[in-house]
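Before anything else, here's the structure in question.
Removed from the display is one protein chain of the complex; every other protein chain stays in position.
Here is chain A:
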């Protein structure tokens, strides 16, 4: 039995509110960094800051609310959550065939939202629920069913098409299975199957613009004025930042608008240009701190469902960071994943903070869980 600060017997006000102090600190610092960079990238436009503050406030509220729900409750609703999500994804596809291009939004009359955001949480919840019903490590047939549960929404979202989100959702489900202890042999054969799947994706699933992105990623200089422009300008921004950076508000690539998508997907380029490699290392330390804290919560969780869900949420958070930084620095194709909690924009942030809310719920309410 581990005794620790999270023990409700030595409760602080934060703990009473089911808030993990260290995690909140990490998230708050990250958000502040994000605001500073958005201020610079957005041409010192205070309007952007106010709107982002509004979103952050809402996302924090969602986190606090989510933290109050006992993990048991999450476990119980997992399957319904998942099924409703799948239904909405199908609905989006059906309606989407009417409109042209990417269809990600569902209009419920009074509000529009992206069902794929729900799936970011519903998939790991569902897979964790399913896998944790059996003894760990999971048997091969359970792994297989788990993969089916992951594949269905992944394909539905990839078909929208939204490659970035489907990638995040697929990894969130796979993390659950991996953490549950799936055998290495299976993992190896899966990797082989995955590489066999790549050409199928290329020919049947990917849209022309997505293929173009991959081609551009492989050789950005082949088309420096069009599809390669973004990544080249981004690399120039990062590279010219050097070790120490050009200083806050001093990044010429961003201030003079050579960088595309400065305050959203490419905000890391702005950060790198203005704060240099030293700044990047500090930023990565901040992310690592949050990830360590999340993994700690996962390891300390007392039931399999909570462990798997917390671990998946944390690792998926890392995938965000890695994919975003990888794509703007040119080691991954551009797939449209924001830098979590730093990029301007709301949809994915609310989901992310909801995930941290669940993480906090798991971290602070384990005593309330009944042991199975």
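Heads up, the rule we're going with is that a contact is a pair of C-beta atoms (placed from the backbone, for glycine too) under 8 Å apart; a residue touches a chain by one contact, two chains touch by 3 or more; residues count from 1.
Basically, contacts and distances are computed from a predicted model.
Colleague: What protein name does the UniProt record of the undisplayed chain give, "Peptidoglycan D,D-transpeptidase MrdA", "Branched-chain amino acid ABC transporter permease", "Acyl-CoA dehydrogenase family protein" or "(2Fe-2S)-binding protein"?
Modeller: Hidden chain identified via UniProt as "Peptidoglycan D,D-transpeptidase MrdA".
Colleague: Which one, A:241, A:340 or A:363, makes contact with the chain that was left out?
Modeller: Residue touching the chain left out of view: A:241.
Colleague: Using the touch definition up top, pick the residue from A:73, A:148, A:200 or A:288 that touches the left-out chain.
Modeller: Answer from the full complex: A:288 touches the omitted chain.
Colleague: Touching the absent chain: which residues on chain A qualify?
Modeller: 133-137, 175, 178-181, 233, 235-243, 252-253, 256-258, 272, 276-277, 280-281, 284, 288, 291-292, 295, 298-299, 304, 307-308, 311, 315, 318, 322, 325-326, 329-331, 372
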